[in-house]
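Just one protein chain is left out here, and the rest sit where they should.
What follows is chain A.
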Amino acid sequence: MGMNTAVPAKKMKLSRTKGSWGLYLMILPAVVLTTIFVYVPMSGLLMAFQDYKPYLGISKSPWVGLDQFKFLFEYPDSIQVIWNTLKISFLKLVIGMISTLGFALLINEVKHKFLRTSVQTFVFLPHFISWVVLGGIFIQLLNPEYGLVNQLLQALGQEPVFFLGSNHWFVPIVLLTDAWKEFGYGSIIYLAALVGINPALYEAAQIDGAGKLKQMLNITLPSLIPTICVMLTISLGGVLNAGFDQIFNLYNPLVYESGDIIDTFVYRIGLIGGNYSFGTAIGLFKSVVGLILILVGYRIAYKVAGYKIF
């Protein structure tokens, strides 16, 4: 997005094309909506430095400086929540990367076209289904009394497990179901990068007697490294997003200890509990950290792979 350099400077001073007022009219709705729903709420971030009372509003509520933040870092629950968030999102990143990349490499080796497209049709589907629906499905599958998974365990002579009610099992289930939902669709970006690999490399390797597996590890994987770097650095910005939708649709009070993350905490304690200032302070902390990480991530992605979104 830059000035049209082909137009000489002198010409630029001439009047704009007929009806350019129309352009302002066209961009107006987007500007108005963004102002109301993004910029006005940003000013509401001031609440994080107040003890906000709904009946007093932002203008009259008392200012408390950094008290909310102090509370945030001293309150054992919020420290647990920040730790849960970092842990879940880091593990999701690692497991997601491995499963997605592994699937991309393997599906790439399927030469039978019908099989390939059929498999893709099935594995892409979960990406488009909401966590409300998937939550309903997994709650059923994992139910200790009638869930299919526990029936299987019992058939194998094991005791049934209340997976979604156990702090030991909740996080692994979150990680597993997230990987299950996204490994297929996430592979698209790698498959797109694979198209660009020079076939001569494979031919040369074949002549040298390298098997499929060797070709995969020595040609395919290395050519994906720029894409992997870009994906990793972009995910940096989301490190405090551990997946509100998923966790909210799977969790229950039994697993708050292991599964409560920043966003679910803000929703429950801040919004539903009416602690607006405290909730906003946590939200602000999260946004600022997220913003810094996004900017750092994009900078690295640009340096490493020349990736630019704007």
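Going forward, a residue touches a chain if its C-beta (ideal position, glycine included) is under 8 Å from a C-beta of that chain, and two chains touch if they have at least 3 such contacts; residues count from 1.
Rule of thumb we're sticking to: contacts and distances are computed from a predicted model.
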| query | Which choice in "Phosphonate metabolism protein PhnJ", "Ger(X)C family spore germination protein", "Phosphate transport system permease protein PstA" or "ABC transmembrane type-1 domain-containing protein" gives the name that UniProt lists for the one chain left out? | reply | "ABC transmembrane type-1 domain-containing protein"
| remark: Out of A:L72, A:V174, A:L236 or A:V266, only one touches the absent chain, namely A:V266
| request: With the missing chain put back, which residues of chain A would touch it? List them for me. | output: 1-4, 7, 11-12, 14, 16-20, 22-24, 26-27, 29-31, 33-34, 36-45, 47, 103, 106-107, 109-112, 115, 118-119, 121-141, 146, 148, 151, 180, 184-185, 188-189, 192, 206, 209, 211-213, 234, 238, 241, 244-245, 248-249, 263, 266-267, 270-271, 276, 279-280, 283-284, 286-287, 291, 294-295, 309-310
